[in-house]
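One protein chain is absent from this view; the other protein chains keep their places.
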Amino acid sequence: MKRSGYCPQTPAQIREMLAVIGVSSIAELFAVIPPELRARSFELPEGMSEFEMLAGMERLAGQDRRDLVPFIGGGSYDHLIPAVVDHLAGRAEFATSYTPYQPECSQGTLQALYEYQTVICRLTGMDATNASLYDGGSALAEAALMALRITGRKKILVDAAVNPFSRQIVQTYLANLAVEVVEIAALKGQGDRQQFLATLDDETAAIILQNPNFFGGVDDFSDLAAAACVRGALTIVSIYPLSLGLLKTPGEMGADLAVGDGQSLGNPLSFGGPSFGFLAVKKEHIRNLPGRIVGETVDKDGRRGFVLTLQAREQHIRRQKATSNICSNQSLSALRGLIFLATLGREGLVELARLNYDKAQYAEGLLAGIRGVSLLNAGPTFNEFTLRLPTAAASVCAQLLTRGIVAGVPLGRWYPGLEACLTVTVTEKRSRAQIETLAAAMEEVLWS
Amino acid sequence: MDYYFTKEHEWLRLDGQSGLVGITAYAVEQLGDITFVELPRPGREAKQSEVLCAVESVKAASDIYAPVSGRVLAVNEQVESGPEIVNQSPEEEGWLVRIELADPGELRSLMNREQYRDYLEGLS
Partner (left out) sequence: MELIFEKSAPGRHGTVLPKSDVSPAAELPAALLRAEPAGLPELSELEVVRHFSNLSRRNFAVDTNFYPLGSCTMKYNAKAAEEAVRLFAGVHPLLPYLPAGESFVQGSLGVIHQLSQLLAEITGMAAFSCQPLAGAQGEMAGIMMIAAWHRSQGQQRRFVVVPDSSHGTNPATAALVGYEVLTVPTSSAGDMDLDVFRQTMNNEVAAVMMTCPNTLGLFNSQVAEICAIAHGHGALVYCDGANLNAILGKVRPGEIGFDVMHVNLHKTFGTPHGGGGPGSGPVGVSEKLLPFLPSPRIAQRSDGSYYLAEPAAESIGRLANFYGNFGILVRALAYITMLGRDGLVEVSEQAVLNANYVMSRLKGWYDLPFDTGCMHECVFSAARQLKQGVHALDIAKYLIDRGFHPPTVYFPLIVKEAIMIEPTETESKETLDAFIAVMIEAAQLAETNPEALFQAPRTMPVSRLDETKAAREINVCCSWVIAGEERGLRI
């Protein structure tokens, strides 16, 4: 058998090492495993060279269609990524290191994460954040758990206009904890404020909102945050970070906890992962944050340096009393987010958000102008909007797919009664011509 | 004034119907630099041997157990803003909580300074 290139010991070295250990064979090193516990099967394919492997992978990847024109978002967005992001985040010094437990030889990762924490705070208008969580959905679940810990209460109100997958993740995380999750109905693409205010009570730990919401609607939740505050409940706002180039921040709305998914910041679609989640908070809640946090300090000679801090919250010290079971973060994806934002810069992010808004508005005007098609959203939208079609959205979507266009997300699966609704996403990557092609094709599918 | 000690290295200094609670010099030495003290809310009813509050150092977190049952009358706000005071003066300025004794009979289950000293010797 030809050995893999990843185990360097020569036969002579192996003999030498066995002699030092004082055993006669490698098998002897495994003698502690009783025979009855030995593997009875290990039926895996033969190994192969990297060239054969890549050829096989290429065949497999060829079964994905890559020529579709996507007008689809729903939590994962087709955005531009400057070449420096891949180039810099691909540096092996970042990619093949691990959690910076030894700060003196990990200042690269630590300083980058401190800078990442800073851009997240500045973007969201919050005071503090951690070094990233797994993804937006699990960040929302961690925020809900935080609110339960902080308030000692057992009820959470969730806007039905929050991403349905995120809501499912919250349900999964809370399923074993005797917590009541109340869903507030979404009308015309917005959470029902009257129901929110009527349901909010002194038992409520938190209200969960999303901006822009799953229908694309943009809102200012300041009034709800104020109402929650009066009741001693926390306000959790889930946001699409790229929209913060323009939109009011969770901090400005008075949110206590802001969460979101960082995919739109320099992370490719990659069939849904990896991206990163963020959870940013008002300063009084920092000790309740889950996950790694990087802090600034000085070394013995007074030079600035960075360390993992407030570790006494974490599982490796607190064990069952930790703020979460989370251990790793999504460091490299968060680094991509930082490089992305640093490359765009202060004005660039505004311009990017503006491009999304302008193109989506153009598309909204064209599509909502098609006979029989109307807009579900009663208020403003950012780069997504929801159309009400004269027929089932799923079948329109299917017909457009055959023409190579992914027209959006039909909502019926998650919102009974909205089977005719389609949420359309238009990012900066969609050209005017593609938007016009979509409008023409949709009109044709509907009326010819 | 009379100090009472627990096996978990808390001290209680009796002062009429109430007493101050803190952690001993030995406990502080074990923990290292204290970075944060999580104090209870005044008014809370504590039960003997149950968790009263927690102290954190860089690499450890330690629960502090109530040496006696009773109501929390006050907390030392100085340790909230400057936890180093617990390192500097664990058995005086670095007190944590003032507690109103619910049952003076519980004092019998605690050690006096001499007994605590012997107990520490037994640990090493």
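The first chain written gets the first letter, and so on, giving A and B; residue counts start at 1 in each chain.
Following the convention adopted for this analysis, contacts are C-beta pairs under 8 Å (C-beta built on N, C-alpha and C of every residue); 3 or more make two chains touch, one makes a residue touch a chain.
Bear in mind that the values here come from a model prediction, so they are computed numbers and not experimental data.
S.K.: Which residues does subunit B use to touch the chain missing from this display?
M.R.: 32-33, 35-36, 56-59, 83-84
In this section, only the chains that are shown with their structure count from here on.
S.K.: Between subunit A and subunit B, what is the gap in Å from one C-alpha centre to the other?
M.R.: A distance of 44 Å separates the two centres.
S.K.: Can you name the residues of subunit B that touch subunit A in the complex?
M.R.: Contacts found on subunit B: 35-36, 38, 56-61, 63.
S.K.: In their shared complex, at which residues does subunit A touch subunit B?
M.R.: Residue positions touching the partner: 287, 311-313, 317-318, 321.
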